[in-house]
Each structure stands twice: as C-alpha cells, then as structure tokens.
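Reviewing the structure listed below.
Note that this complex is displayed minus one protein chain, with the remaining chains in position.
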C-alpha cells in the first residue's frame, strides 16, 4: 500500500472510531444526572441551557449535536466537559502524566522481559527456564488490581517495619524535585512493568527458540564463533525483529490502557480520566480519549514499520 | 475397470510411527487443576448450606470459623458460597467469551485470508477499527448501568477476536498456497467449502490454544471492569467483583480479599498451563506466521 493511501486510511479509522465512541456515549450516558442530586434542584431550563452550552443536552437532536462535535473536531476542538472545561487542554495535560508512567513501565518491562526471555531460551528446559516460566505464569494470572494492591501492602509493611519512607504509594509528586518524582514513580511503573515483562519474556523466548534452531545459527557456530557471539550477534539480533513490533504496539495500546494502575496509585492520567469521564457522563471526553487512543495506536503502527526497516535491512523474513 | 496391476510392487518403505499426542507434565497439572476448579464451581454452591442472599446477623466481617470456613463479609454474607458462585460466573464468562471470540476470529480470519481482495479489505478494516477503539472504554460505557451479565459477555466477545483473526488470516494466506488447498480448488470444490473443510480444521491447534488463552484474558478483563463497577454488579457476583469489594478491607480482614484472589490466580494459571501446552504442539509454520 502506498504511504498516502495508508495515511488516508488511518485518518478515516481515527474519525470513524471517535465518532462511534461519541455516538455510543451520547446515546448511553446521561450528563443530566450530574445535576440530579443538587439541593435546591436547579430549574430544568437552567440545566438545559448549561448542557446545551457544552453540547451535551439530550433534548437537542442527536444529529445536530454530532455535527456540532464533528465540526469542532475538524478545527481541532475536542469540545467541553460537562462543567465547561476544554477537553483538549485537559487531555493534553494528562497525556504528559501517562506518557511518563508508560515510558518508565515499558522500558523496565521490555529490558526485563527481553533478558529473561533470551536467557530462558538459551537455557531451554534447564532450571532458569523452568523457574522463570513458573514466575511468568503466576504473574500472567495476577490481575493488575491485585498486583498493585500487593505492591502497596508490601511497601506499607516494609516502611512500617523499617521506618524508611523511600517509596510513595500514592500520587504523582509530593514536594517536587526529580528525586521525589522517582519515589512516586517506582511502584506504578513496576505495576505496569511486571506483567509486561512476563508477556515479553514469553514472546522473546519463543522467538529465540525459533531462531536458535535456524540453519544460520549453526553456520555461525560452524565458522568457530564463540557461543556468546553466536547468541548475541546472530540469534538475538534476528529474534528482536518480531519482538520489537509487538513492543511498539504495546506502547500504543498502553496510553489509555493503564487505567487500573493510574486509578490505584492516584495518578491523574488519561486512563484515570477515562473512568471519571464515564462516571460524570462526559461524552466529549470519552470521544476525545478514543481519538487519542486511535492516534497512539496508529502512530505505533508507523513506528513499528520504521523500526522493521532499521532492524531488518535484509527484509528477508 | 478391474484392479489388474500385477507390476505394482508393495511399497518398500516402512510407514512412519504414529506420533503420540500426550500432554506434558505441566499440561496434565493444568488440566487436573482446571477440572478440580470446574467441579468446585458446578457442585460447590449446591453443597454449601448458605446461599448468596443469606445474611448471618451474628457474624459481620468475621474471620474463618467452623460455621463460615472462608469468613464473612461486612454485611454478614458467607464468603465461601460467594466465592464459589463467583468462580462459577467467572468461569462461565471466560468460557463463553473465549469460544465465541475464537469462532468469530476463525471465520473472519479464514474468509479474509482465503478470498483476499475486497472481502479481505472490508473484514480487515472492521478488525482494525475495533482494534483502534479502546475496548475497555466502550465496554465500560455500554455496560455502566446494565445489570445483565449476558450483555457483558457479548461486549467482551466483540472486542476479543481481532488479534486472533489477524493471526488466522496470516496463517490462511500461507495455507492458501498449500498444495492440498490447491488440489481441492483444482478438483472443483467450492471456495466456502474449502475454507470450512480444509482451512479452518487445519488451524485447529492454533484456535484451541488461542481459545484457552482467551479464557484467562476474558476473566481478567471482567475483573478490571468489575473493579470500577462496570462489570458484574450485585446481586450477581464474580471473582472480579469479590476482589473489588474485598480490596479496601484486605489489610485488616484479609479473608475478604485473598480467597477470591487465590482462586482467580489458580484458575488462570490452570487455563494458561493447558493453553501453553497446546501451543507447544503447534505446527512450527503456523507459529512462525504469527
């Protein structure tokens, strides 16, 4: 497919995906509920006006509201939240928070996963393979909620027992400064990284096992290269090709996929916003997040492609 | 026409030994654990003297005792029966979603990969679209305020088949050039029958393995949704909703959290062990194309 055709196709996917999300949210969610509990109850006309102001009034025709939203989108305006804030600005803020978390989690997870997976394949069916395999199976079975809570419980226990206050269990930053940020980052990043490492290590192990039996690895040994060189320069180098594609896609998917982690650790990122947006029936935010997610995923597809070109100049696979 | 072929010698080669298809030790362990949990889910709730609706007004948030082997909740519910019912519901959700999602994946992937052209472009565009939409968000939006677990199953299914469908499509494109598929085509077998009779059955190992993995994935997805109150809602319980309910009291009343968590982890470990074992039996060609 030509590059232009692909970009047009991607743009169409983004527009259709966010439109679907908008329509689904507009039909299902009920922004009026935000005013329901108030005392004294505001007059219907006032609520209508307030909702119409932000294009959330369910008494206005759906098509009109949709067209208003789409024309805004065409100008790069994602609309407003129910209490009148700009969705675009809010999401831009939060994207930064999520990006920090996801980058840290992914880097740690990838390094850990690739190392463990490679070693497990090289020591196929020996103790390291079995032990790491067992750990990976446990990790894969633990829901994120449980993992996050276990990490918190462990840290609280550790802090209580030693009196140390190194790791923080809630929020993104306290007093400020890079060290403080790091103290807050460790636990949520680990919550993301550990399951990722588990998945990556499985992938990497399988990719390495495929490659270790390849003829060219035998050729490399036959020319008298030491084992380590054979593994690193011939096997690992080739096995990275499929694994990096998977890694890149994960990055795109994680941008709104760290919902649980952000919520448990009180990080105000995109994932956490997704939950509050549904709870407050913020149709525009729901659609906005969908658009961001779609863009992230498609950007990661482009990045995966570019990486393939770099890693596989032979284009032989 | 008679069979008069005296010159045809009987084949001189010895036919190869049939390859045994036994489960590995870990696979057997997984299968045993899974059967045990399945039996527990089916029979357990019948054998326990309490029901989900019962409240023991003499025991609020009590640790395990003879009367309540798993302890009680803050409202006096028996955690044993709740956990067993949760296991039943989670297992059911996992199985139904996995089978349904894998079936859709097999059909979409195989038809797209076999026919290519506009059929492929259309099906793959829809697949990409569903991949691009954050599944969690849509399921949460639609199921918030719903209390029907069947709707949840449908929604989870709708967002769980795409990756497998792409894998199936990839394998089908490879298989389409296999000679036995060509042979069927040159024999005049209609295309849809080739897909259903030759392509899909030969992807069975990939599909079974993927379905198994999807059981775990569906259960975990339901757990996350339940944590935010979007999944299974009272009076129904699932392991996910029990974990969500128990998380706040985990520190001082561990029995509200750990029974459900432990069973969930055991369940998913069992399913993954079986799935991994099945995956190991893959045709290497299929795995390479994934």
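In this document, chain identifiers A and B correspond to the written order of the chains, with residue numbering beginning at 1 in each.
Quick note on the criterion: a residue touches a chain if its C-beta (ideal position, glycine included) is under 8 Å from a C-beta of that chain, and two chains touch if they have at least 3 such contacts.
Methods note: contacts and distances are computed from a predicted model.
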In UniProt, the chain not displayed here, chosen among "Anti-sigma factor antagonist", "Iron uptake protein", "NADH-quinone oxidoreductase subunit L" or "ABC transporter ATP-binding protein", goes by "ABC transporter ATP-binding protein"
Out of all the chains shown, which come into contact with the hidden one?
A, B
Which of B:74, B:150 or B:204 contacts the chain that the document leaves out:
B:204
Among B:123, B:138, B:167 or B:184, which residue is in touch with the absent chain?
B:184
State which residues belonging to chain A touch the missing partner chain.
214-227, 229, 233-234, 237-238, 241, 311-317
Per the touch rule stated above, chain B touches the missing chain via residues 1, 3-5, 7-16, 18-19, 178-180, 182-184, 186-189, 198, 201-202, 204
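The rule is short, and it goes like this: only the chains that are shown with their structure count from here on.
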Roughly how far is chain A from chain B, centre to centre by C-alpha average, rounded to an integer in Å?
23
Name, in rising order, each residue of chain A that touches chain B in their complex.
9, 13-14, 16-17, 20-21, 24-25, 28-29, 137-138, 140-146, 149, 153, 156, 206, 210, 256-257, 259-260, 263, 274-275, 278, 286, 289-290, 293-294, 297-298
Could you please specify the touching residues of chain B with respect to chain A in the complex?
125, 128-129, 131-134, 136-138, 140-142, 144-145, 216, 220, 223-224, 227-228, 230, 240, 243-244, 247, 250-251, 257, 261, 264-269, 272-273, 276, 284, 287-288
